[in-house]
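Attaching a single structure in structure tokens format; questions to follow.
Here the complex is missing one protein chain, while the rest keep their positions.
Right, chain A next:
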């Protein structure tokens, strides 16, 4: 579908005289055009930044790099671009790039698993609360309010201290920490959706409520909800890094981003790269994922708006 403000396409016969005082220049400078361009820019920048991190992390095993744990004590703390070490070496002579990429696998796995689990919990709980209302809504709403009132990092540290720092525990903890965001959004989307005529039609046809929710309502809100889940990925990666930084991450010798930075901070005045380069990788991923999510949200919003016209 062509947008209402799209300029008419030029024909082969030459430029068409516009029947309006609004010039092509005005259209190009219009807010809607600027927004569309901005969404596109965000989308591309986000995708590039994310791929710059995710692709090497995913291919860490096949890249011609030393192992993340391979030590060479005689090559301690080599500066970047020395002896074939792009990111330099750490305090035990391990290749920092390799550790960052392998560490990224742990951090990203935890992040992705956590957002998938939190997304599922959030969508199911939020949809149930929004659609069924009454006591279901009361229970879910009070639960998520109670959880959101707790200091997040303190809660995570407490749970990790109780159950021990393993990848499974950390994934579950982050997943449980993030479900309220998704649940709140899903609930509000479902509240709008359940009042629409197609839901009433399904009810008249005698479909069970659970079927209406699962087959008709959720598919209509899942795209918007999943965008929030994508934005939560960046937060999950940051949380995992924070936990590792504070010593509550997976046990050594797992290299996680937080731990690489935590170990490197003792050398910050003499070996800047041990902290700076892993930090930049985290920044790149988080900014990339956020821009990507923002861009997708803007595009979805525009399509919805255009579709409703």
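Here is the rule we use: contacts are C-beta pairs under 8 Å (C-beta built on N, C-alpha and C of every residue); 3 or more make two chains touch, one makes a residue touch a chain; residues count from 1.
Going forward, contacts and distances are computed from a predicted model.
Participant: Given the choices "Cytochrome c oxidase cbb3-type subunit 2", "NADH-quinone oxidoreductase subunit F", "ABC transporter substrate-binding protein" or "L-serine dehydratase", state the protein name listed in UniProt for the chain not shown.
Facilitator: The chain we cannot see is, by its UniProt record, "ABC transporter substrate-binding protein".
Participant: Just one of A:21, A:55, A:73 or A:205 touches the chain that is missing; which is it?
Facilitator: A:73
Participant: Among A:240, A:263 or A:298, choose the residue that contacts the chain missing from this document, as touch is defined above.
Facilitator: With A:240, A:263 or A:298 as choices, the missing chain is touched by A:263.
Participant: List the chain A residues touching the unshown chain?
Facilitator: For chain A, the residues touching the absent chain are 69-71, 73-74, 76, 91-93, 161, 247-248, 251-253, 263, 265-270.
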